[in-house]
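Here the complex is missing a single protein chain, while all its other protein chains stay put.
Chain IDs A, B and C follow the sequence of writing; residue 1 opens each chain.
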Amino acid sequence: MSDRTIKIAIQQEPFDTQAETDLLTRQSGNVGALVSFSGICRADDTLSALELEHYPGMAEAQIRKIADDACAKWPILGALVIHRVGKIPVGETIVLVAVTSAHRHAAFDGASFIMDFLKSRAPFWKKEHLAEGGRGDWIDAKESDEAALSRWDQAAHSSHRS
Amino acid sequence: MSDRTIKIAIQQEPFDTQAETDLLTRQSGNVGALVSFSGICRADDTLSALELEHYPGMAEAQIRKIADDACAKWPILGALVIHRVGKIPVGETIVLVAVTSAHRHAAFDGASFIMDFLKSRAPFWKKEHLAEGGRGDWIDAKESDEAALSRWDQAAHSSHRS
Amino acid sequence: MTKLLYFSWVRERIGVAGEERDIPSTVSTVEQFLNWLSQQGEQYENALADAASLRVALDQTHVTADAPLNGAREIAIFPPMSGG
Partner (left out) sequence: MTKLLYFSWVRERIGVAGEERDIPSTVSTVEQFLNWLSQQGEQYENALADAASLRVALDQTHVTADAPLNGAREIAIFPPMSGG
């Protein structure tokens, strides 16, 4: 575990994706593959922004546990999760997950696994801000997000994509 | 197909990953997810650089076909592939694949699919440059890369991860 | 005294983000705790009416309704998580 780089951050401010993934890559040793995921606040007809609420302390701990679980499943060199909270306008990045590895499959699977568990196991909640002003509803958790977790139970997964 | 952004480039020069993925995102419409893969020239004890050779014309056409296949399998908004050729020093990026979508699973699957097929179906070949000077061997294709293609045959794949 | 934390619409309906409460010693599981808390006023009853859509963490660990409170110092109540 000692030579793995793991960085978890929860913050209000926007961040520089390139600077963050460059730093992760430099700190990850002999990297052959970097996979990064950016979750972006999507427009719809009525939305102007999302308000992200989190449970301080538990959120960081849960994300770290998810990243550790990913590192136990695949030969990951480095993992980075930055999750913003507060008001995030349409078009801005809400979350960045980046994973480095020697080879591509561990990086793809690790990043995808972290995102799936972050969605349903890390304590964040989203509320809509409407374009015509005022707040909309809290966004319900999706059943498909909970269902997505089960595909990682398959024992075959980590072995046939080494 | 008309509102999808697909960019394919094969070039000697390094490129700016952030600028390229930002442009893709802006051109992709209502993006909720961006997944990008960077394939980096890995160090080992004796390697100083890789020399990438390609089949001009066929390489671009094959990558475009692979990207089109990905767009037919998942609801992808934009796809970008930049593959460098010529001499690439250790630590530099060889290939960038980026995919945008409304939701994360299409972006993850699309980028992973494109990389898997690019590895074994696009006409590129790699030769080692050794640290002590002189050229090493051509790098053989890996059986595991060919084997990785079969997992995309499963019809269930595109449906249960929409 | 136990620290109670509320998030998302649970917080909005109860009207506070957190508070300190003495929990009776007869309340020993998460389910019993939610029943007891829903009797502490109209806004609690309203916030906790739909137990199936509530999640509870004891000392920042997600637990199920049958979990014992086990002297937890911090109890958080919130809807299913929806981050990312």
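By definition in this document, a residue touches a chain if its C-beta (ideal position, glycine included) is under 8 Å from a C-beta of that chain, and two chains touch if they have at least 3 such contacts.
A quick note: this is a predicted structure, and the numbers were derived from the prediction, not measured.
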Quiz prompt | Chains on display which the left-out chain touches in the complete complex | solution = B
Practice problem: Taking the full complex into account, find the residue in B:29, B:75 or B:123 that is in contact with the omitted chain. | Solution: B:123
Practice problem: Specify the residue from the set B:19, B:58 or B:72 that touches the hidden chain. | Solution: B:58
Quiz item: For chain B, which residues reach the chain that was dropped from this view?
Solution: 39, 52-55, 57-59, 61, 83, 94-95, 115, 118-127, 138-142, 145-146
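By definition in this document, only the chains that are shown with their structure count from here on.
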Quiz item: If you average the CA atoms of chain A and of chain C, how many Å lie between those two points?
Solution: 27
Quiz item: Just curious, how far off is chain B from chain A if you go by their C-alpha centres, in Å?
Solution: 22
Quiz item: Tell me, which residues of chain C touch at least two other chains?
Solution: 84
Exercise. Give me the residues of chain B that touch two or more other chains.
Key: 104
